[in-house]
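For this depiction, one protein chain was excluded, whereas all remaining protein chains were kept in their positions.
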Amino acid sequence: MSDTAVETPNVMVMNQLPSSEIVGESPLHHADLASAAATKNEGGVHLRENALQGFLTLRLNPENKDLLASANAVLGLELPTKPLSSVTEGATTARWMSPDEWLISVPGEAAFDLETAFQEKVDGHFSLVNSSGGVTTLVVSGEHVVEMLKKSVPYDFHISEFPAGKVVSTLFAKSSAVIRRLDEQAFELIIRRSFADYIWLWIQDASREYGLVIKND
Amino acid sequence: MQHYSGFGLLKHSLSHHENWQRIWRNPTPKKKYDVIIVGGGGHGLATAYYLAKQFGVTNVAVIEKGYLGGGNTARNTTIVRSNYLWDEAAHLYEHSMKLWEGLSQDLNYNVMFSQRGCLNLGHTLQDMRDIERRVNANRLNGIDGEVLDAQQVKEIVPILDCSSDRRYPVMGASWQPRAGVARHDAVAWGFARGADAHGVDLIQQTEVVDFIIEDGTVVGVKTDRYGEIKADRVGCVVAGNSSVLAAKAGFELPLESHPLQALVSEPIKPILDTVVMSNHVHGYASQSDKGDLVIGAGIDGYTGYGQRGSYGTIEHTLQAIVEMFPIFSRVRMNRQWGGIVDTCPDACPIVSETPVKNLFFNCGWGTGGFKATPGSGNVFAASLAKGEMHELAKPFSMFRYHNGALVDEHGAAGVAH
Amino acid sequence: MLHIYCPHCCEYREEEEFHAKGQAHIVRPLDPDACTDQEWGEFMYFRKNPRGIHHELWVHAAGCRKFFNVTRNTQTYEIKEVYKVGEKPTIVAE
């Protein structure tokens, strides 16, 4: 069982991924987005599920500079300490969630390595929790994406208030989402697994008048 | 007191209605009363009425900072029912219900108490367990109640969507046939008129700004307009403002005053004959004699004395109403308003002695105040007359929050007003 | 609909993202077992509930999940100040 466990005396970490023959099913697996993608290619709102990414919730006090530095070293990026900001290095993105919390995304298979490295290399009071199975990522874009979002979220999406790179945890209809602006007309929504079907229904509904295009790449 | 009747109306129409008596006097307060009631809302006026009429204490003043019946009495959704869970609350509300049933005749003022029945819907298995529990308790307490299944609910309210494909299908309901609605303003006016006829002084536009307390005993009040007025006993019945007055008497209450909103549709032709309430989808509705759908919203989470709440609460309420009654989608909302409800930790009132001798508080009715008006006034009057709490009021002492003898009616109170 | 400045996110957010948690600065007695029933009851239930300036605890439930304090006028609903847990208000009644 050597591949499933790294033992530290204090915190239990395990590789939660099976071998690659077993294909994971993202929270929107049942929606069969691949088939939907084949049907329509013009519309004002585009949606793509970025499935099976690795997500980790990191908690630590950034005022502890040593701790922050060693975390940064393991992550290979500077954790953003400015509220509502994000930092991307390579395939890793760290999103500010709270003064002592970040949501970090990595390629799905990299989560365990990062967890292991943290337990081995970072000393001090922190918590790094794998939450990959609990969320999925939707990338919504297109000419009318802001209108769709304005129907769904009480936040101000004007570019002056919400520039690219900004991250906002907020409500999405009667659920919630972590929203990051990618560029003027593209946003990343990180949503919870159990609410994914609801949000999928909602986005289809809110996009109807603009036309919804499912992207599959 | 001039007797009101249909015949009287005809008679007065011959003199062009020029000779109606004043409904109440506009007296200048005396220097001293046996009892001063602070607060001229429904409960305060009912207290004064019963003090004078039933207990013979007529040297009474009601001091109201605004106009009579201008607080929550003027701002509620007029529902009257007594299907509370716990014995203590059930007995108190049922006492009130019985008074409601003869109130128009007792007051010679038609409060338009309409016993059209009240459904409390159940949408989950736990809802249905709670309904069974409450109805069983009601029946053993002598309060009418039935448990209905979805089919029976549909028969009573055909326009209610009871289909199984709703988000939270109706599984059944409790049904109190004697429950209903009343004309809220008329209740205050009827009690005021009755109290005035028995000699009670109703002092409007006069604010009690402080209490006169000597050696831990209240001996009177200070007012903004008439200075000091003495009294042997003082009863405070000021709903949302109770904490503010308690602070002046030097103590805190286990209360938070929250906005509670309601709204009405435009008047439409009669379509809803009963009161329909749902704690689970969080909304309730009845239709007034004028045709308005009278709809209740939930309590806002923050303290607020502004007589208005947050718009999101209105949205959620209407979502619930349209979920229950999809045909109302095209009906239009005319106006919304808010009251200030004084909520207690156990969703039951405080009818109680206080740390100050001869100072009594009747408050904390939260969402349950209107339906309790006659009963609350009646037991509070009895308590003020004797200087000790009425049996029905004893479980509602403010000191229960010390010893833990709470009466937790959150289940029955819910959004349920 | 309140518009509340979150002192952690450092911007205004809609009321829907927050939960009101009642009166602020209620300290749990350090030795509960030494409290009388009355003292314990007062800690749990008895509140200032003022009309006017009030210090409240809120949590940015749908945002950063941090608790913080709000000084608000309960009559006009004006928010006078927000400050973090552990800090003292600079605006108080009277």
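Which chain is which? They are A, B and C, in the order written, and residues in each are numbered from 1.
To be clear about the criterion, a residue touches a chain if its C-beta (ideal position, glycine included) is under 8 Å from a C-beta of that chain, and two chains touch if they have at least 3 such contacts.
To be clear about the criterion, contacts and distances are computed from a predicted model.
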Practice task
If you had to name the missing chain as UniProt does, which of "Sarcosine oxidase subunit alpha", "Hydrogenase expression/formation protein HypE", "Branched-chain amino acid transport system ATP-binding protein" or "ABC transporter permease" would it be?
Solution key: "Sarcosine oxidase subunit alpha"
Handout entry: Where the missing chain makes contact, among the chains that are shown
Key = A, B, C
Problem - Residue of B:Ile37, B:Leu119, B:Ala137 or B:Val219 touching the missing chain in the full complex - result: B:Ala137
Problem - Among B:Asp34, B:Asp149, B:Asp185 or B:Glu252, residue touching the chain not depicted - result: B:Asp185
Practice task
Name every residue on chain B in touch with the hidden partner chain.
Solution key: 4-6, 8-10, 12-13, 16-18, 20-26, 66-68, 70, 74, 87, 91, 102, 104-105, 108-115, 123-126, 129-137, 139-142, 146-147, 159, 166-168, 183, 185-186, 189-190, 204-205, 265-271, 281, 287-291, 306-308, 310-311, 314-315, 318-319, 321-323, 326-337, 400, 402-406, 408, 410-411
Exercise for the section: Using the touch rule from the top, list residues of chain A that touch the missing partner. Expected result: 1, 4-5, 8-12, 14-19, 21-22, 24-27, 30, 52, 57, 59, 125-127, 129-135, 147, 150-151, 153-156, 158, 161, 173-175, 192-195, 197-198, 201-202, 205-206, 208-209
Completion exercise
Against the hidden chain, chain C presents residues 1-3, 14, 19, 21, 27-28, 31-33, 35, 37, 40-41, 43-44, 57, 59, 61, 65-67, 76-79, 85-86
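By definition in this document, only the chains that are shown with their structure count from here on.
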Problem - Inter-chain centre distance, chain B versus chain C - centres from mean C-alpha coordinates, in Å - result: 29
Problem - Approximate Å spacing (C-alpha centroids) for the pair chain A, chain C - result: 32
Practice task
List the centre-to-centre spacing of chain A and chain B in whole Å, with centres computed as mean CA coordinates.
Solution key: 50
Exercise for the section: Give the residues of chain C that touch two or more other chains, as numbers and ranges in rising order. Expected result: 16
Practice task
Would you mind writing out the residues of chain C in touch with chain A in their complex?
Solution key: 8-11, 13-14, 16-17, 62-66
Problem - Of chain B, residues touching chain C in the complex - result: 241, 243-244, 247, 252-257, 300-306, 310-312, 345, 401-404
Handout entry: List of chain C residues in touch with chain B within their complex
Key = 1-2, 15-16, 19-20, 22-23, 37-38, 40-42, 44-51, 54, 56, 72, 74-77
